[in-house]
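All protein chains but one are shown at their positions in the complex.
Letters A and B mark the chains in the order given here, with residues in each chain numbered from 1 onward.
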Amino acid sequence: MGKLQTLTNGIIKENPVLVLVLGTCPTLAVSTQASNAFGMGVAATAVLLGSNIVISLLRNVISEKVRIPCYIVTIATFVTLVQMVLNAYAYDIYKALGIYLPLIVVNCIILGRAEAFANKHSVLDSTLDAIGMGIGFTLTLFVMASIREIFGNGTWYGIEIPVLKDNHISILTMAPGGFFVFGCLIAAVNKWARHKPVKRDFDGGCETCPMAASCGGDKAQCEKEGVQV
Amino acid sequence: MSVKAIFAIILTAVFINNYVLQQFLGICPFLGVSKKFDSALGMSIAVIFVMLLATVVTYPIQHFVLDQNGLGYMQTIVFILVIAALVQLVEIVLKKHIPGLHASLGVYLPLITTNCAVLGVCIANVDNYIDAATFGAGYVQALANAFGSGVGFLMAMLLFSGIRARIEDNDAPPAFKGMPITLISAAILSVAFFGFAGVIENIFG
Partner (left out) sequence: MSKTGTVKTDFVLPIAVLTAICLVCAALLGYFNSLTAPIIADTVAAEEAKARQAVLPEADSFTELDVDLPDVLEDGTKNFVTQVYAADNGAGYVFMVTGNGYGGKGTMKLVVGLSPEGAVLSTVTQDHKETAGMGSKTADEPYRSQWVGVTAETIDTVDAVSGATISSTHYLNSMRSVFAAYALLNR
């Protein structure tokens, strides 16, 4: 796989949110305002970059048995570092992201990339993969939040949109709007990419795997990627 | 701490601040495991159990260990490790002593480690209910909230598995087949939960 492809994979073809349907919780929760979504995207990208690099560096040291705890500790460390930095230098975003900031630890994208990519690729490849996935995640969040903020609140980054300000659909900024916009975005991607409708029929263990979406429910693929249920 | 207040906390967690439909925590299992009623039930019971257990353990850790030594910044890392270890422990104990239960719940347990609803409930509990002066009252409230959040998860899962069984064969536009139509159904279910807003406050107010 070429370096460029490693980088661009995450942005379009394997977009973590829209195609792999990972990291849905923060996507839905913080996409009410474009600025929050951007903050969340950058924070998650920083964590992903850090954890991918460290896990890739240590991939020959960490043994199979303790790999998950090792990954979790590494990821949690980076999450805490990001929390501290945001708390110190970007207090508004820190407050807006609230509980979803520590919850980056359990963002399936990050553990998923550690398992599926970083622990078997070189540091350079893992870095590129993290940057690509991070940009894909940030971009999706940003687009979704922009839609929700512009139509739901009539503003965008503090700018008031003339007509929409008086005719905003406030439900879009509330919980149901999150599900709705997310559903429509995935449908749009399906249509645009002329994907066959994303069909995920799992059986057995794969059905319950949080990362099932990333391997399309193919059990053999699941095992090959080292995802264990 | 009155019984009324405890009930208010539980009902609020189930209906108003529903973890899945209003707070967007635990969406992965909500979308992934809600296809069949049985697996939705199994997963939810496991979640209730782990949420309660995790709160039982993490709340005292925060109160007696982290807060008193100025180690608040270790919260995330300590909580996630405790949850991971607990889940492993529960699995081992179940396997050895209650194999029947392990057979039905066992497959869901490892998934729960990475379920953000569990870590979320632990962090929310220490954020909302911890009180440096007294331990007991906050602990009871935290446990009530953990239980209510778990039941809320169960309710969302069961309702949604019923809805999914019906939309499965529906004739949606091709691009909407699969995940998009599922998400839009979730949006409608979420709207339905708006109906509860204010009800609990008015009953217990």
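Throughout what follows, a residue touches a chain if its C-beta (ideal position, glycine included) is under 8 Å from a C-beta of that chain, and two chains touch if they have at least 3 such contacts.
This is a predicted model, so every value here is computed, not measured.
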Per the definition of touch given earlier, which of A:T77, A:N119 or A:N153 contacts the omitted chain?
A:T77
Missing-chain contacts on chain B, rising order, are 8, 12, 16-17, 22, 73-74, 77, 127-129, 131, 138, 141, 194, 197-198, 201-202, 204-205
In the full complex, which residues of chain A touch the absent chain?
58, 61-66, 69-70, 73-74, 76-77, 80-81, 84-85, 87-89, 91, 95, 174
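FYI, only the chains that are shown with their structure count from here on.
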Taking the mean of the CA coordinates per chain, how far is chain A from chain B in Å?
21
For chain B, which residues count as touching chain A in their complex?
21-29, 31-33, 35, 39, 43, 73-77, 80-81, 84, 107-108, 110-111, 113-116, 119-120, 123-124, 127, 173-184, 186-188, 190-191, 193-194
Any idea which chain A residues touch chain B in the complex?
21-22, 24-26, 28-29, 68-69, 72-73, 76-77, 79-80, 83-84, 99, 102-103, 105-108, 111, 171, 174-180, 182-184, 186-188, 190-191, 197-200, 205, 207-210, 212-213, 228-229
